[in-house]
Structures are given as structure tokens and as C-alpha cells.
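Taking it in order: structure first as C-alpha cells, then the write-up.
Just one protein chain is left out here, and the rest sit where they should.
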Amino acid sequence: MTALEELLAREEIRSLLARRVRCLDEKDWAGFGATYASDAISHSQQAAVGKPLVGGDEIAAITAEMLKDRTTVHQIHPGEITFLSDTRAEGITPLEDMLWWEQDGRKVWLHGYGHYRHVFEKIDGRWLIKEHALSRLKVETGATA
Amino acid sequence: MTALEELLAREEIRSLLARRVRCLDEKDWAGFGATYASDAISHSQQAAVGKPLVGGDEIAAITAEMLKDRTTVHQIHPGEITFLSDTRAEGITPLEDMLWWEQDGRKVWLHGYGHYRHVFEKIDGRWLIKEHALSRLKVETGATA
Partner (left out) sequence: MTALEELLAREEIRSLLARRVRCLDEKDWAGFGATYASDAISHSQQAAVGKPLVGGDEIAAITAEMLKDRTTVHQIHPGEITFLSDTRAEGITPLEDMLWWEQDGRKVWLHGYGHYRHVFEKIDGRWLIKEHALSRLKVETGATA
């Protein structure tokens, strides 16, 4: 890639990451799934589901089911992107996520901090998420009456 | 626009958005007003004011009055910018805002999450905010003794 091509790829990946969390929080599951490659692997639901999820459709369907009664805010912060080739890149993106829901008549919340660790691939001319994982700095949970 | 020109426009709009919230929280009202076109329309004070505000001067004056006794933090996160022409663009920018003030001897706070939805225009060689709206994911309020 030329320097200019890399700058354009960097912008496209940044927009992809921003679109992913906007679709997630607005529950636009088609838009959310479309940020992943059809053979993408997601590790971040592993604790809940017991195995990695494969492909944008499955990742979106399981995520939609997990979050259907929850209000969520996923905030990403400026991160780091490293290009491994013209069609492959790695990224580390800081995340803060907040989830609110009701359980047994109580208001419950989760507030987490960590880093997304992604592999991106350019497939048919578009950058997509190929691998998705999350490492945590801290998670707090609580409930109010 | 060439690819390079679009990259430069993207950077200029990002800086504009960062300057707007810095001026807002540091109560630099001249700097805040200068991020809007002279005929910009802002919808985000509509609930409080009852009508859209028009122009950087009016938007800044009304916002200054509303926030004069409040400490505020407005945080924007990486978002999406789409160019409609050489001089017009749309943007979606995640926002988290926190306001603290005193009311009837109590400390009151508001903590909100949502997205700014902007139209930008390039006027006399500089990108400015032409339309400003805010959609909400969640707002929490509270008070401490």
C-alpha cells in the first residue's frame, strides 16, 4: 500500500468500528452483522455461550438474543491499528460498556472497561472484522431496588 | 474531491467537533459559537426553549444562559462522517454528557448517552456545523443531599 492507501484504509476501519457499536446500541442487527466477515470468529460471547461464534449472521443473532431486553451503551475510544499486509490488519480499541436491565423486579446494571482486540480483513474491496476478542481491565455490577 | 482532499476535510471536521465540546465545557462561548454557520439550525435545545435555535451567536447565547451555573463534561467518541458533496457532509458522533449543579440546596446531576447527528457545510473555505440534533440512548438524573 502507498501511504495514501493506508490512510484511507485506516479511516475505513475506524468507520467500521464506529458503525459496529452504533448498530449494537440501536439494535440494528442487520447493520451490526454486516461489520463481520461471513467466516469471522468472535470470542467475546464465549463465557455466555460456551464456544466462539462464527460469521456475522450467527454473531448478530446470538448478540440480539442476549441483549433483547437490555439498554446498552458501547463506547470506543481512539486506538491503534497495525497493517500486516494490504488486506490484513490488527487493532486494539479501548471499550467502555454499560448495560441496564431488569431481573426479578430489580434494576440491574453492568459497567465494564477493556480493549477490543481485532483482526480485520479486506474482502471484495471492503474492510471487515475477521476476529473479535475482548480483554477486561475492570467490570462492576450492581442493582437498585 | 480527491481522496487526499477528503482525508483533509475529515480531519478538519473531527477537529471542529473536538473544539466545540472543549469550548462548551470550558465555557468559551465565542469559540463555541464559531463552530456553527451563521444560519445553522440547532434542534438540541428544543425541549428547553420550545423552538430550534438559529445561528452560532444565538446557539451560543442560549447555551451559555442554560449552563451558566453548571459544571459540564461533554465527551465525543469516534464516529462516522459521510460526504454528500465537496461542501456538504453528514456525521453521526457518539456523545456522553454529564452535568452537575445545585438546586434548592441539593446537588443535582444529569448523565446522558446518545448520538449527535450533524450536517456540515464548507463555507468560505472552512467546515462548520450547519444542522445539529441529538438522539438519546439513555438519560439518568439524580440528586445527593
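Brief remarks follow.
Each chain carries a letter (A and B) given by its place in the written order, and its residues are counted from 1.
The definition used in the following text is that a contact is a pair of C-beta atoms (placed from the backbone, for glycine too) under 8 Å apart; a residue touches a chain by one contact, two chains touch by 3 or more.
These figures come from a predicted structure and were not determined experimentally.
Only one of B:R19, B:R117 or B:K138 touches the absent chain when the whole complex is considered: B:R19.
Among B:L7, B:A34, B:V119 or B:A133, only B:L7 touches the chain that is left out of the view.
Residue in contact with the omitted chain (choice from A:L4, A:A30, A:L84 or A:A143): A:L4. Where subunit A meets the missing chain, the touching residues are 3-4, 7, 10, 77-81, 92, 94, 96, 113, 115, 137-138. Summarising the interface, subunit B meets the missing chain with residues 4, 7-8, 11, 14-15, 17-19, 21-22, 25-26, 71-73, 75-78, 98, 100.
Please note the rule applied: only the chains that are shown with their structure count from here on.
Subunit B has its Cα centroid 26 Å from the Cα centroid of subunit A.
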